[in-house]
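Below is one structure, written out as structure tokens, with a few remarks after it.
Up next is chain A:
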Amino acid sequence: MTITASLALNFGMLVFLTAVALALARWRHLFPVAMLTGLFSLLSASLFTVLSAPDVALTEAAVGAGITTVLFLATFGLTRAREKPVEPSRRLIGLAVTVITGAILIYASLDMPHFGSPDTPVQQHPLRDKYLVDSQHEIHIPNTVTAVLGSYRGYDTLGEVAVVFTAGMGALMLLGRGRRGRRGRKRTKE
Partner candidate 1 sequence: MREHTVLRIVSQFVIAPILLYAFYVQFHGEYSPGGGFQAGVILATAIILYGLIFGVEAARVAVPPTLLRIGASLGLLIYGGTGVATILLGGNFLDYDRLAAHGGQYYGLIVIELGVGITVASVMIAIFYVFAGRGRQNNPDEDEDHGQADDYDADDIT
Partner candidate 2 sequence: MSDVWLAWLVAWPVVMALPVALFGRWPNLREAISLATGVALLVGVATFIGPVAAGARPSFSVFSILPGLDLAFALEPFGLIFALIAAALWPLTTLYAAGYMRGNDEPHQTRFFVCFALAISAAIGMAFSANLLTLFVFYEMMTLTTYPLVTHHQDVESRDSGRVYIGILMVTSIGLFLPAIVITWLIAGNVDFTPGGVFADTGLGGLAAMGLYGAFIYGVGKAAVMPIHRWLPAAMVAPTPVSALLHAVAVVKAGAFTVLKITVYIFGIDFLQVTGASEPFVWLASFTLLAASIVAIYCDNLKKRLAYSTIGQLSYIVLGAAMASRLGAAAGGLHIVAHAFGKITLFFCAGAIYTAVHRKYVSQLNGLGRAMPLTFAAFTVAALSLIGLPPLAGAWSKWYLMSGALDVDMQIVLGVLAVSSLLNIVYLLDIPARAFFLPADDQAPRGFSEAPAACVIPLMITATGCVVLFFYARPILDFIAGSFGSTA
């Protein structure tokens, strides 16, 4: 019952996602596109919820629905909000890359373990027990995701924080005030 519902929901979400993705690709005016990306995030967050990944869904919700839209719009404040037409040859390349990637992914999916099946390699690897069972008495916190991210793979998370930090510093460097006044020229504002 629950499985059927979640499968139906899965399917429905995927159809929605595809529709939104197509619209994203088709629309030339970037303004509705920015809004649609927000919608896309909402949909994928729902999908993550259906897939029982609340942490990912929460992230997607917070970042995708909130910040991303705002940042997109802020960017439009700096640039034009209408996509420049791309020459056909480049679109063809893009199409080819997309089609090939899709084809390989489909090819790859032919031998994938069945969704939700208990005998997938991931389910059978000792990691699973370690993370799902042992963590409870090794780390003593109920949220396994936090345990894995913070402790077992804490080093990765440190890296991710560094990624965020890098992005921030990069944006600050490129767009922060005073970019113009280089080589001795004093910046005019503040």
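We take it that a residue touches a chain if its C-beta (ideal position, glycine included) is under 8 Å from a C-beta of that chain, and two chains touch if they have at least 3 such contacts; residues count from 1.
Inclusion criterion for the candidates: all candidates are chains of the complex that A comes from, given by their letters.
Model, not experiment: these values are computed from the prediction.
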{"item": "Complex member in contact with chain A (any copy), out of 1 or 2", "value": "1"}
{"item": "Touching residues on chain A, where the partner in the complex is candidate 1", "value": "54-55, 57-59, 62-63, 66-67, 70-71, 74-75, 77-78, 138-143, 145-147, 149-151, 154-155, 157-158, 160-162, 164-165, 167-169, 171-172, 175-177, 180, 182-183, 188-189"}
